[in-house]
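Below, a portion of the complex is reproduced, with chain positions unchanged.
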Amino acid sequence: MARGFRQKIRQKNTENSGFGSNASGRFINKDGLPNVKRRGVNVFNRLSWYHTMLNLSTFRFLSYLMVAYILINLVFAMIYYLIGVEHLTGIDKSDPLNEFIDVFFFSSQTFTTVGYGRIAPVGFTASLVATFEAFLGLLTFAIATGLFYGRFSRPRAYLRFSDIAVIAPFKESRALMLRLAPYKNNALTDADVIVSTAIEVIENGVPKSNFYSLKTHLSKINTLALNWTVVHEIKEDSPFYAFSEDDFKSTDIEIIVQVRAFDEVFSNTVVQRSSYVSKEIVYGAKFAPMYYPDNNDQTTILDLDKINDYQKADLPAVLETINK
Amino acid sequence: MARGFRQKIRQKNTENSGFGSNASGRFINKDGLPNVKRRGVNVFNRLSWYHTMLNLSTFRFLSYLMVAYILINLVFAMIYYLIGVEHLTGIDKSDPLNEFIDVFFFSSQTFTTVGYGRIAPVGFTASLVATFEAFLGLLTFAIATGLFYGRFSRPRAYLRFSDIAVIAPFKESRALMLRLAPYKNNALTDADVIVSTAIEVIENGVPKSNFYSLKTHLSKINTLALNWTVVHEIKEDSPFYAFSEDDFKSTDIEIIVQVRAFDEVFSNTVVQRSSYVSKEIVYGAKFAPMYYPDNNDQTTILDLDKINDYQKADLPAVLETINK
Amino acid sequence: MARGFRQKIRQKNTENSGFGSNASGRFINKDGLPNVKRRGVNVFNRLSWYHTMLNLSTFRFLSYLMVAYILINLVFAMIYYLIGVEHLTGIDKSDPLNEFIDVFFFSSQTFTTVGYGRIAPVGFTASLVATFEAFLGLLTFAIATGLFYGRFSRPRAYLRFSDIAVIAPFKESRALMLRLAPYKNNALTDADVIVSTAIEVIENGVPKSNFYSLKTHLSKINTLALNWTVVHEIKEDSPFYAFSEDDFKSTDIEIIVQVRAFDEVFSNTVVQRSSYVSKEIVYGAKFAPMYYPDNNDQTTILDLDKINDYQKADLPAVLETINK
């Protein structure tokens, strides 16, 4: 960090970031979640298993269900086996392994309530266990139903943020720009954006993060159907006003973006966040267009693969004037 | 477009439509969705299958479920057949076709967990497949349960917009009017409307869409139980102030309407949009009433079939004064 | 209506009620729904069957399910019977009635996926129908699951309004008061109330409803745990300022109340409305208290049965001054 750096920022920092000025590392991860670990309490109270199940990938979620299904059946197979295979009709008693295989499948036929009846319980104990297992099976699938619904009905913004932010020429001056676009067939309206930044400064010899809110050129749009380039003009009221290319590179900067919009399918407000640290900011570049009319001029094509496309752009020589 | 046209609009255009000024074709389709196609990413990431399933018609949705059910059973029938029909009890072995038919029905009895037991698996492999199929069946119906609930619990405004907008006489002047009415037994309160317009203008020889917000006479109503005629008075602050009948016809205009209300059954905010292009605007007309008292004067009847009824109406000769 | 009545109201009426001034009968029913009937479109499009199912009483809802269950089974029993009972194993063939009874129960065992197997299909046609019936059964219960959840998870305010409103003494003057209380174990916070009135006046010899909003003494409260007495002080800015007891009785008045609050269990905003017409307004009365400390002074008791309790109360003689 350049010496005398603190004086370059004349804006008042904000205190309502929710992060302490001596928290460490990135504040917001690229996926928008805060970079905080929790300790204490016990792990069961600290984890919302429902939130956890909702955040799993589809593959892992299905695998967990599968593994649970097999484990539960193994446990019940064990119980039926211990009770004695003579309490089940139709068991293949040729050898112990076949016996166990048959009780395992009896268990699965009970848990899923298929109940072919080729194997069926006789007598109190086996019937009682089967009664409980069928009940447990139905509750398990009741929970699975809820989890599936929770997973796919969870309102999400489905926004793709550009991987990089750029410092681009804007009017007579410079602007910090980043962009985002909806990538799924959802319909977002009434979108707004809030941008803030954390800048590490040295105060009395101690490094410390200050937070500043960044004004944007347009902070609300009616329909979020095409890409949205968020523009923070670097004017006198910007903490970056006196920043040179070198300052952007050598300072610990984090740009935090939050987009909020109304999803018309879910009829719900959705929020998505991302953040950009110093090395994700390209100085002297501008984004390339990412939408264009289709051939017969009847609709607009949004090409999501171009979201990170940018080209070099010369910035006006404003710093000389400022630092004079 | 009339020459010298640009000068007719003295209002400042708004930048927060979310559409670029060089996007092409209609901006908002008649059903309220933006007229944008997405490219790039891959199609699986670009489609939210849940949004897709929610937007299908009931008939197509049920057909898809049915087809999926048949296909899954065919696949499992194939697997059981390959494993060998000797691993299933009660199969009709008179000829290969009958064998296949029986394994197909065994599969469906397993997938739906009916499990009559007339046909039942014996031996490890067939039992294992059946165990998996019953599990898959339950998960499939868990997902179907979620989709059904998602489909019918999805908050929607159920508003019908008039197919056309009219330019009607209003006070001493003209007004753009369109109307809408709730057509289902839902209860909407605290409704508000936002109207904007895109007008294609020639700037420096290049066609370009400018966006303007249109003030409405009443922008909020307490109860949306009868029809609501949205009125934009064409006064000095309207971009249409100097528009003649010919201007309305020869210019590319799009009126975008968004209604937002609170549904008391869903306890949720619902939004619906529509749009009107030049050829959907009738100049010199006014809407006919669409509600009336019932015979014994105890309730009000809203006749939804009359939503598009209008009659010719003479407009005041205001343009002469304006263009003088 | 008293002659010269119109001059008594000097307040400006509001136009955003959403009701026309010539709508007829009560505007809002006692249960809060608008008193409007819809015609046109066809009845299937006009009814949201989901809203309908949600608004049924529990008893009727269960009855409908039961009847549907029996009808579906009768239809399928008919189909199996026509296909021929020889395609089902285990049928009691002693006489045609017994045959029909057995196919009926086979149908129900298939539809619910119980599938004991005492009766089971053999051959292509019967098996195919059974395959379809089991599928239909599962989808039906998927829909029932959604309806049950929709019914009991539907956010509702569970407020009880007093059956009557009173004109009570308040400070030096009079006030219109009505009260409401939450009657279930839900927790409501951040409640607000909006009160308006429709008054029928004669304008140019034609009766016409004018709407006025009524200011309330407190329009927001933090916690809605006890009863809330909504107070509209009848001051100079009230349309009732010059109303005598006789005016209240002889004029068509409707007081419309809307309460909105945040339910902490549903984490949702809930809304409830009611209305009071002239004959539901008691002139010269005040509400009796309906909560009191418990015996050991550790909690507060809210007695919901007292919500309509009031006692006579003398009103100050303000009208003489006003009408002078």
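Letters A, B and C name the chains as they come in the text, with residue numbers starting at 1 for each one.
Methods note: a contact is a pair of C-beta atoms (placed from the backbone, for glycine too) under 8 Å apart; a residue touches a chain by one contact, two chains touch by 3 or more.
It should be emphasised that the depicted structure is a prediction, and the values quoted were computed from it without experimental measurement.
Sequence-identical chains in the complete complex of this entry number 4, based on the file rather than the 3 shown.
We take it that only the chains that are shown with their structure count from here on.
Taking CA atoms, the transformation carrying chain B onto chain C includes a rotation by 90°, reported to the nearest 5. The greatest centre-to-centre distance from chain C, using averaged C-alpha positions, is reached by A.
The geometric centre of chain B is 28 Å away from that of chain C, both derived from CA atoms. Here the CA centre of chain A is 39 Å from the CA centre of chain C.
Shared interface positions of chain B, defined as residues touching 2 or more other chains, are 113-117, 145, 149, 266, 268. Remark: chain C residues 15-20, 22-28, 32-41, 45-48, 50-52, 54-55, 89, 110, 113-117, 120-122, 124, 127-128, 130-131, 134-135, 137-139, 142-143, 145-146, 149-150, 154-156, 194, 196, 258, 266, 268-271, 273 touch chain B in the complex.
Here chain A touches chain B in the complex through residues 65-66, 69, 73, 92, 101, 105, 108-109, 112-118, 141, 144-145, 148-149, 152-153, 158, 160, 183-187, 189, 191, 218, 220-226, 228, 262, 264-268, 291, 293-294, 297-306, going by the rule given at the top.
In the complex of the two chains, the chain A residues touching chain C come out as 113, 115-117, 145.
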